[in-house]
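Inspection log for the structure reproduced underneath, given as structure tokens.
One protein chain is absent from this view; the other protein chains keep their places.
Residue numbering begins at 1 within each chain, and the chains themselves are lettered A and B in the order written.
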Amino acid sequence: MFDAVQRNLPFLLAGFLMNLQLAACALAGGIFLGMLVGLGRISKRRWIYGPVTAYVNVLRNIPLILVIFWFYFVMPILVGKTLHPFVSAAISFIVFEATYFGEIFRAGYQSISRDLVAAAYSTGLTYWQTARYIMIPIAFRRMLPSMITQSIITFQDTSLAYVIGLQEMVRRTTIVDSMEVRSIELYGFVAVMFFVFCFAGSRVSRYFEEKSRKANIL
Amino acid sequence: MLAYKFDWSVLWRQPYGEWLLSGIWLTIQLGLLAWVIALFLGIFLGTLRSSHWPWLKFLGSLYVEVFRNVPFLVQLFFWFYAGPMLFGKELQFKINAISGLNYYVAIIGLGLYTASRVAEHVRAGFASIGQGQFQAALSTGMTHLQMYWYVIIPYALRVIVPPLTTEFLTIFKNSSVAMTIGVAETTFVSYKIDNETFHGLEATTGAMLVYLVLGFCVVKLMGIVETKVRIPGLVSR
Partner (left out) sequence: MIEIRNLSKWYGKFQVLSDINEVIKKGQTVVVCGPSGSGKSTLLRCINGLEPFQKGEILVDGVSVGDPKTNLYKLRQKIGMVFQRFELYPHMTVLKNITLAPMKVKKLSRKEAERKAMELLERVGIPEKANEYPANLSGGQQQRVAIARALAMEPEYMMFDEPTSALDPEMIQEVLEVMIDLAKEGMTMIVVTHEMGFAREVADEIIFMDGGKIVERGTGEEFFTNPKHPRTKEFLSQILK
């Protein structure tokens, strides 16, 4: 009964790998950018706080598909040539997910006592040194469960790269389905693949949440 | 960048303007109708999750975990392409022949997906209600069902208005995924305009504005609901 899946397994799994790769890029860029966005959101300087807040508020209110399209149309104009869907999608994801990670980091930064930051300054550390060695590491550890949850969401979102034709797993499934017409097995398979990964991820997040709750060190 | 000639009239020129308007109307329909499904189903599931009968708890958790861990796009494709096949060879063809099938599937799919998220908020809402309330209701002789229906659910609903606002916003954003099965809502329209005019930049920017305005309206509306429904003495925000 599952022979349709079996016949096309390598093809489909290669697509799944692409989802993973896209997610990895999106997370690397999104988390790094998110660290900065979080700092921008707690900045006392209005010329930083304003634009960053506007950026976050706009991107969190529009659908991801639209952001993917927007970059797909904008990039050729800015760069002069059409980009490979993977690159365009990766950029869209990084810009989009950075707003969510930014808010997570912001909560992390705000949970750090002001005196701890003052203690770092009082030993002569600069703003960026304090951010790099104290604020970011502590925020990262405290918000790890939230970050894992958001990472799972990001991974699921990579399926939306379908709309610009990226050969990730969902698109490959539709291609196979148009030939084999065994929709239940095929779409069931991709659903199960995602389910297993995401469910495992949520268990990992739960584990870290329990661990930090018991230890309560940070 | 300078070589590109902007043409913002694609947003209101005929027939594009008309497309956009009907697209917006479809987005609203999808969001509202799916929201109704999501609310009722979500409240039901959240109650299951919070009950103390292990089997009910398990059923609720199963639903939530399945619908939360599979991307919405995959769910939608499953219901649209594989769904009719679940009804067997005969009904399958009849179902596929329904005109506007993608519209109905989108609403149901969106409703089922969002229901899992609403269920989580409902569960959290219940958890935040102290044991005392449950005990007080039961001690007046109510059955569990009555307790949930008359006391706990109304209480929890008021408490979870803020997270529900976020879900309500999210449902309009997720309605854009329906474009992948051909529903001509806002995002689909902007894509179609690009196909015809190659001015996708303006079209998608216009679509973004639509969602921003829609989101703004939702927040305002829910703000009113929240004020009307606020429980005095409880810290809500």
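Criterion: contacts are C-beta pairs under 8 Å (C-beta built on N, C-alpha and C of every residue); 3 or more make two chains touch, one makes a residue touch a chain.
Please read all numbers here as calculations on a predicted model, not as lab measurements.
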- Over the full complex, note down every shown chain the hidden chain is touching. A
- Which subunit A residues touch the hidden chain? 113, 115-116, 118-126, 129, 133-134, 137-138, 141, 215, 217-218
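FYI, only the chains that are shown with their structure count from here on.
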- Task: Go ahead and note the Å separation of the Cα centroids belonging to subunit A and subunit B.
- Result: 22
- Query: What residues on subunit A touch subunit B, complex-wise?
  - Reply: 58, 61-66, 69-70, 72-74, 77-78, 152, 156-157, 159-160, 162-163, 170, 173-174, 177, 183-184, 186-188, 190-191, 194-195, 198-199, 202
- Item | Complex contacts: residues of subunit B adjacent to subunit A | 1, 4, 65-66, 68-75, 77-78, 81-82, 85-86, 169, 173-177, 179-180, 187, 190-191, 194, 200-201, 204-205, 207-208, 211-212, 215
